[in-house]
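A protein chain is absent from this complex, but the other protein chains hold their places.
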Amino acid sequence: MSELLVRNAYVIDPLSGIKGDVMDIAIRDGKIVEEVGRNAEVIDADHCLTLPGGVDSHSHVCGTKVNFGRYMSPEDMRAGRTARKGVMHVTSGYSVPTTFGNSYRYSIMGYTTILEGAMAPLEARHTHEEFTATPHQDMLANTLFDGNWSIMEAVREKDVKRAAAVVAWTLSAVKGFAIKLTNPGGTEAWGWGEDVHSILDQVPHFGVTPAEIIETMIRANELLNLPHSVHIHCNALGVPGNYRTTLDTLDLVPDLNDKRQTLYLTHLQFHSYGGSTWKDISSKSEDIARAVNNKPQVAIDMGQIMFGRTTTMTADGPMEFKLYMLHHNKWSNHDVELETGSGIIPVYYSRKSLVNCVMWAIGLELALLTKDPWQCMLSTDNPNGAPFVKYPEIIALLMSRRFRENELALLDPRTAHYVPLPAIDRELDWYDIAVMTRAGQAKALGITGVGKGHLAPGAEADIAIYPLKPDSLDPSTEYQQVMAGFGKTRYTIKRGRVVARDGEVVVEGANSTIWTKAITPPEFDLSVDPEFVKKFEQYYTVRMSNYPVQDVYLPRGVCIATEASL
Amino acid sequence: MKIEDVVCTFCGCLCDDLVVEVDGRRVVSVENGCTLANEKFMGDHRLQSPIRRNGKGWEHISYDDAIRETAEILCDADRPILYGWSGTHGEAQSIGIHLAELLGALVDNTSTVCHGPSILAIQEVGHPGCTLGQVKNRADVVVYWGTNPIDAHPRHMSRYTTFADGFFLKEAFRDRRLIVVDVRKTESANIADEFITIEPGGDYAVLSALRAIVRGKREIIPPSVSGVSREQLFRVADLLLSAKFGAIFFGLGLTMSPGKYKNVRNAIELTEELSRHTKYTISPMRGHWNVYGSNEVFTWITGYPYAVDFARGIAFYNPGETTSVDVLRRKECDACLVVGSDPGAHFPKACAEHLARIPTIQIDPHTNATTHLSRIQIPVAVTGIDAEGTAYRMDGVPIRTRMLFKGEYPSDTEILERLYTLVKEAKGP
Partner (left out) sequence: MRVILRTKPRKKPFIPIEAEAIIPQNFLRKNDITVYEGNKERKLDEIFYITTEGPAVSPDQVEIVLSGETGRIKRVGEYMNAGRIVIEGDIGMHCGNFMSAGEIIIKGNADAWLGREMRGGIIRCEGNASHYCAAGYRGEKRGMRGGIVQVMGNAGDFTAEYLSGGEVTIHGDCGDLPGVEMRGGTLIIGGNCRRPCGNMTGGICMIFGKADAMLPTFRNTGSEEKEYGGHHHRMTMYRGDIANRGKGTLLVKIN
């Protein structure tokens, strides 16, 4: 039995309704408890801001395309190298760090849970191998279904239950967590070098539209009672005028779940563009935020961009090719048979580029204009908008109008003409930030039940103690301190153990992988379904028996099992 | 006992549909495999126990002694190199890299002598690729450039390209057009719709010319480029452009001929140029069954796919400088651990000579050319026969190889874990 007591913590725990009380937190054997004995080890938090461990609900850190981002970028690897030190392994990389680099840097910032934003089922084993090498965070994998042939056939047949059965089999086989749709239909079209441009375009050969895929998958997800909602990267990412596609997508969303949103729209900044060309691109954040405010059944994340160099990587192959045509640097693409695609290019977001300045403003606007912080998560779509190490700066921007004004003064002066940001006075408070960086994310992912994102007795003892004293710090003016404080915890505690302290990782980690298994009635078991089995025998290049991810790849797997309503 | 869906651990195709019959600790028969696979499973002659060179010849030693002595040699070295890795599973590769990190060693895999140049090219311009099933289901134009799959990857054509029926190509052999490019007429060239003979070393110029043609600059092309007539270049460009889905595969003919990575880069840039008109992908024909896995594991741990030098604590990468062939040729290393490859057979003579000069230890199931250069050899189980673990196919698809029976040999993972523990103790916290 190990016991730990965190004393004098200035706690904000939104899910428990605690909005800034100085209190003690008792921990036994990795869980929060009511009280501990007198011999418990004690940490004095000294009135510092104490939050549940950070949860990132959309980040690209592990798997085939992330690793290819490293593979193709020795120039990025050399931009962030540290030597082996104590328990810390060597790390390399700035925008796409090595797995240990990701893990240590997240841990130092107080993050204890990360959802990998896109895993191709066929290559799931790779993602899980890298999860094991990301030892300080519990990991979850969004699983790609955007171009899945079996899904599109079910959609064509209007057979929601079959779509649900395909999802159930696949998530269980690849140890995935949730349904991800990346440019639904577009990744299959990209198999022919084409794309879909609106939610009503037909996917070549399959005769379905993105709208039909989205609607079917939303219903299938609820039939399976999965913890998270469908997680969508909308069509037409990064295209001027694409806010219409985003609004059309928002219009599709019914309200089917009383515990969480029915659709999670990721990196919405990239989907909120007005105008018709790069020359007249403008912010449509107000239209998008209005729609989000009117629809409590959706949640979004920002997809903030920050200036500087980074690497973009997504399952959205056609989008990356378009981006390549603009940047002419280097371009990788990796289509995955019967399932999805992916692309990678390095980018540099410049304050001298009006387009980049507009993008920067849109992300902040979305966060400031969404009234309910539970509906908008803080993210950069790491590393697409910026590497996650920029989160503290984004927090500071959201908390300080003055900081935003100072930054705006450095941008292309035309920016103000295309964005509403200069007129927005709102400054988020500590509670808003606590929601947007952990509580809201845990709720949106549906993992509060496995003890994530809160500090109530029974929760996992994942805790971040920041060197920030909300009682005496004014974020509006002292934003530099806010930025520094969120960049480096005094303590990061993971499952009851101090894992990082003052910027250094102090133990070897041992994470868990959280996955979902929807239990379906026997008639929906696709492992014996002739049509489904035929896909493997004729079209996949891997045998069906070699496809599922074996248990050995999840040394500490946590399965959330649900009973499907089929 | 017959075991189905067995994964073949020979070449980068990583075929996973073999049926292998096992009797105790012996493979009795192999179905579906190519001749290379049959040899791998059936012709398996193992070294019995660890051996060490003494003054006169070899002596048998215990695993404990062999591992302890190996740890001592590596700890004493100022510039040790840990080489190979492509012939073992990912879990062992991972420990090997951490071992190098601990030792301040140089760690490198067999890409150094095969597709290292492809990696350098990809690092300059990226890699538009895909999984092999994408080619099988869609490709109507297939190009093999500087590679002869019939010999080197015998089932590549039947599983993934020319002879493989796919979803959009019900009669593949008739529906697909095949282009073969090589310096001599190979067996693969015999079945090609278009065969291009290039003068040795002329690939770069031909690729440049094709790029210019695809860009519409036909007028600048001279009557002949590296032995290829202008007419044929135009014909080939038209054929390439006529594809709905084109797939280019390339081999060592491109990576190891003059210009090396620049040839590959030029081929990738041709692919990118073609992608502006229609769908195109390009893929290297990787050799060892898990060479791509070693690139993957190296990358997620160190940031670089091969040739990583930990001498300074951080990971430093610069092929030409940190690649094992170059390092050995310059006689830099003072100790070498070889795992899962046979540099004695594949390296230039000067490199092999240096391996013989320094203490070289080999972890390998079989005696081979490297045995003759080694001071100690430690036999291990063969991944895919009596050991299992992760492998990455040439297109990046990860597949778990199977253990067909539990044998008497420890796996690479077990040996390396013990080695790591000893070195860690010696180095202190």
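Letters are used for the chains, namely A and B, taken in the order the chains are written, and counting of residues starts over at 1 for each.
Please note the rule applied: a contact is a pair of C-beta atoms (placed from the backbone, for glycine too) under 8 Å apart; a residue touches a chain by one contact, two chains touch by 3 or more.
Keep in mind that this is a model prediction, so the values were computed, not measured.
Although one chain is not drawn, the whole complex shows that of B:H60, B:K217 or B:K406 it is B:K217 that touches it.
Between the chain not shown and the residues B:A172, B:A205 or B:V264, the one that touches is B:A205. Set against the missing chain, the residues A:R78, A:R105 or A:K390 yield one that touches it, A:R78. In the complete complex, the hidden chain is touched by one of B:C13, B:L103, B:I385 or B:L416, namely B:L103. Residues of subunit A that touch the chain left out of view are 72-76, 78, 329. Touching the omitted chain from subunit B are residues 77-80, 103-105, 120, 123-124, 204-205, 207-209, 211-212, 215, 217, 220-222, 225, 258-259, 262, 265-266, 269, 310-312, 317-321, 330-332, 334.
What we mean here is this: only the chains that are shown with their structure count from here on.
Of all residues in subunit A, only 62, 64, 67-68, 70-74, 77-78, 81-84, 86, 89-93, 97-101, 122-123, 125-126, 129-130, 133, 149, 190-193, 205, 321, 324-325, 330-338, 341, 344-345, 538-543, 545-546, 550 touch subunit B in the complex they form. Within the complex, the subunit B residues that touch subunit A are 4-5, 7, 16-17, 90, 94, 98, 101-102, 119, 122-134, 136-138, 159-160, 165-168, 244-245, 272, 275-276, 278-281, 295-297, 299-305, 310, 312-315, 317, 390, 392, 396-400, 429.
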